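Missing here is one protein chain; the remaining ones are kept as they sit in the complex.
Each chain gets a letter, A, B and C, in the order it is written, and its residues are counted from 1.
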Amino acid sequence: MASTPDSHNAVVHDGLVVHDLSRRFGPRWVLARVGFDVPPGDALLVVGHNGCGKTTLLRCLATALKIHHGSARFGGLDMWENRAELRHKVALLSHDSHLYEDLSARQNLDVWAKMGGLHKDLDALLERVGLEHTGKRPVRAFSAGMRRRLALARVLLKDPSLILFDEPFSALDPAGRATVAGVLQELRERGATILLSTHHHEIGARFADQAMRMKEGRIVWKGPSHELLSSGGHP
Amino acid sequence: MSNPDLMLAFGAGGVATALLAAISMVRGGLKSFRWEAYVGAFGLGMVLMGQYMGLFVAPRERMMGEVGRILYVHVPSAWLTMLIFTFTCIFAFAFLMSGKRIFDSLVESSIEVGVIMAILLQVTGSLFAKPTWGVYWDWDPRLVSTAVMTLSFVGVLILRSVLDDPDRRATWTSVGAILATLSMLITYFSVRLWRTLHQMQSSPDSVSDPMVVILRANAFAFLFLSIFFIAWRTRIAVARAQADEAPPLPPEVPV
Amino acid sequence: MTLLKQSLAVAYKDLLTEWRQPSRIAGVFFFCFALLLLFAFAMPNTQMLSDIAGGTLWLGLLLASTRSLDQSFHLEMENGALEGMVLWPVPPLAMFYGKALANALLLTLVTLALTPLVVVLYHPVWNGDIPTFLGIVALGCLALAAPGTLVAALSVQARGSSALLPLLMFPLVVPVVVAASKATTLHLEGDIMSQVDDWMRLLVMFNLAHWALDGWLFTRIAEDG
Partner (left out) sequence: MTPRAKQRLLAVVALLVVFGTLGYLSTQSMSEDLVYYWSPTELVDKGDAAIGATVRLGGMVEQESVDWRPQEQHLSFRITDGEESVQVAGKGAPPQMFREGIGVVVEGKMEGDGVFHTTTVMIKHSNEYQPPEEGEMPTEVYKSLQTEER
C-alpha cells in the first residue's frame, strides 16, 4: 500500500492509482505530488485540517477538476482523458448537495434518475436513507441532515464503483451518522472502492483499514488506520 | 507613389511579410526578433504620408468640400475593422480547436485593436454623416450592424475582465468572439431586409483616380499599424500569461 | 436517441421546478406587464400605441427574458447542480438543448399570457389569424432562448452577472427583435403584401444558426475543468 515514488509503476491493479497528482488554482499549488493507491474494493481514510487539499483531491478524482500534473487512474483508465466514461462509475458526495431546492425528495431523485437514464426503486432508496415520510415538502424546507441523506440517496442512484465521500458525517445527528455509516458499510460489502475524508476519525476508521494524513497539499503520513486511532488522530 | 500597381505590390509584400512573421510567432520562433517594430515604423511613415496627401494633395471634394477628406480615415478604418474581426473569429476557432494559448492572446489583442478601430470608424462616420446626410446617425444596415458588432465585442472584453481563471477566461472569450461575429453577420442581413433598398449606385470610373491611390495608401498604412499594435499587444498578453503560469512544482518529499 | 431523451429529461426538470415555484414565472410576467404600462407613457398619442403594439410586446419580452434566463441558471448554481449534471454525467449537449427548450417554452407561455393584455392596453388592429401569430411567437421565443441560454450560462458563473447578461445578450438578439416585431405588426395589420414570410424565414434561419452553433459552444464552456 505505501508506495514509494519509484514503485508506482509496479502497482498493477484495477483500483485507484494516483501518482504525483498536482493541481493549482492560479499560481498556488493546492495539491503537490500526491501519490497513493487503493486496491479495488478497499477503502482509504483521508484526514487533515481544513484547507489541506482534501476537497481538491476528491474533486480531481471525481473529474470535476482538471489534473495539472501527474495522473490518476481508475479501472486502468486515465481519469481526465477518459472522464466521459469514468463519470458513469464515479460518484462524489460533497458539500454541494447537487439538489434542487424547489423539488421534493422524491422529485429530486426522479429528475436525476431521468437525466442519467437510470432505473431504480425510488421509494426503497428513500426508505434506505430514512426520508420516506417527507412527502411533497420541498428540499428548501429540509434540515442540513435531511439534505445530506437525500444527497446520499442521489449518489446511490448510480451504483458507483468508486465513491468519494467528502465529510459525509458533518452536520449530522447520531441517527444521521448511523444511516450514512450503514450505507457506507453496504457499499463496501458490494465491492465499491471508497475514498473517505472526514474529521470523525473514529467512525471513518471503522470502514477503512488504511489512512493518510494531508497537510498543505501533501501527504504527510500514510499507514493503517488503527495507528491513527491509537495516536488520537495525530500519528 | 502615385502608381497604383506599385502601391499594390508594396502592400502585398507587406502583408506577406507580416503573415510570415505571424506564423513564425504562432510557432514560437523568432522570439527575440521584434519584427512588428519594423512593420509599425513602416505603417507610421505611410500614415503620415497618406494623411498629408489626403489633407493637402488630394483634390478638394466638390460636394462635401474639405469635410470629404475624413474619407481617408473613415474608409481605411472600416476595412480594417472588418479584417481584424474576421481574424478574431479565426483565432477564436483556432483556440477552441487546438487549445493553444497563443491563440487566446491573439484573440485578446485583436479584439482590443478591433474595438479601437470600430470606435474610430463610428466617430469619423458620424462626423462624415452630419454634413453629408444632415444627421449624425441613420438606420442604415451598415451603421446598425457596425454598432451591434462594436457592442458585442465590448461585451466580450467585459466578460473577459471579470473572469479570473486563465483556462476559463480563454475558452469563454473565444466563445464570445464567435457569437459576436455571428451576431454581426445576421444583424447585417436582417437590417438589410428591414431597409432593403438603402444603398447607392456606383458608376464605373477610372481606377487611376488620385483619390483611390491615396485611399489605398492610407488603408495599407492602417493595416501595418494594426498589425504592429496587435503583435505588440500579443507579446504583452503572452508575457502576462507566462507570469500567470504555474510556478515549478515543489520538490518531492518522502512520506 | 439517448441525447434526445436526456435533453427532454433536463427540460422536464426545469419545467417541474418552475411548476413547483410558480411565483418566479409570475414575477417575470408581471415585470413584463409593468413594462407594457410604462412604454405607453413614453408615447405621445394613443394612435401610436396601436402602431407599436407588436414591437412593445417583443421589447418587453426581451427585457423579461433576461430575468427568466438568469433565474433558470441560478437554480442550477444554488447547490452546485450544474456541476452535478456534468459529473452525473449528463452530456453538455443535452444540458444545453434541454434548458434552452424549457426556456423557450416558458417565454412562449409568458408571451401568450401577455398578448391579451397588449390587445386591451394598446388596441392594435387585429386582422391576423391565430396560427400564424402562434408561429411567429414560437419562432421568436425559440430564437431568444438559444443564445439567451448560452449567455446566461456564461454570465451566471462570472462576477457581476446581473449586468453581464443583457450586455452580452442584447446585441446578439437584435435580429430577433427586428424580425419578430416586424412580422407581428405586419401580420396583425393584415399582411396584404405577404412580407411576413420573409421575416419568418429570417427567424427560421436565425434559429437554425444559433441552435446549431450554440450547442457546440456550450459543450466548450461545460468542458473546462
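One rule holds in what follows: contacts are C-beta pairs under 8 Å (C-beta built on N, C-alpha and C of every residue); 3 or more make two chains touch, one makes a residue touch a chain.
Just so you know, these numbers come straight off a predicted model, no measurement behind them.
*Asks:* Counting the whole assembly, list the visible chains that the omitted chain makes contact with.
*Replies:* In the entire complex, chains touched by the missing one are B, C.
*Asks:* One chain is left out of this view; which of B:Ala16, B:Ala41, B:Leu55 or B:Met97 touches it in the full complex?
*Replies:* Hidden-chain contact among the options goes to B:Met97.
*Asks:* Need a quick check: the contact residues on subunit B for the chain that isn't drawn.
*Replies:* On the subunit B side, contact with the omitted chain comes from 61-64, 68, 71, 74-75, 78, 93, 96-97, 132-135, 182, 185-186, 189, 192-193, 195-205, 209, 211-212, 215.
*Asks:* With the missing chain put back, which residues of subunit C would touch it? List them for me.
*Replies:* The list for subunit C reads 93, 125, 127, 185-186, 189-195, 198, 201-202, 205-206, 208-209, 212-213, 215-216, 219.
Just so we're on the same page, only the chains that are shown with their structure count from here on.
*Asks:* Look at all chain centres (mean of CA atoms) and spot the one farthest from the centre of subunit B.
*Replies:* It is A.
*Asks:* Which whole number of Å gives the spacing of the CA centres of subunit A and subunit B?
*Replies:* 51
*Asks:* Based only on mean CA positions, could you tell me how far subunit A sits from subunit C in angstrom?
*Replies:* Between these chains, centre-to-centre, one finds 39 Å.
*Asks:* How many Å are there between the centre of subunit B and the centre of subunit C, using C-alpha atoms for each centre?
*Replies:* Here the centre of subunit C sits 33 Å away from the centre of subunit B.
*Asks:* Residues of subunit C touching 2+ other chains?
*Replies:* 224-225 - these are the residues of subunit C that touch more than one other chain.
*Asks:* Residues of subunit B that contact two or more other chains, please.
*Replies:* Touching at least two other chains: 167.
*Asks:* Considering the complex alone, what residue numbers of subunit B touch subunit C?
*Replies:* 96, 144, 148-149, 151-152, 155-156, 158-159, 162-163, 167-168, 171-172, 174-176, 178-180, 182-183, 186-187, 189-191, 193-194
*Asks:* State the interface residues of subunit B toward subunit A in the complex, per the touch definition above.
*Replies:* These residues of subunit B touch subunit A: 164-165, 167, 244-247, 249-250, 252-255.
*Asks:* Could you please specify the touching residues of subunit C with respect to subunit A in the complex?
*Replies:* These residues of subunit C touch subunit A: 2, 5-6, 9-10, 12-13, 16-17, 20-21, 75, 78-81, 83-90, 94, 224-225.
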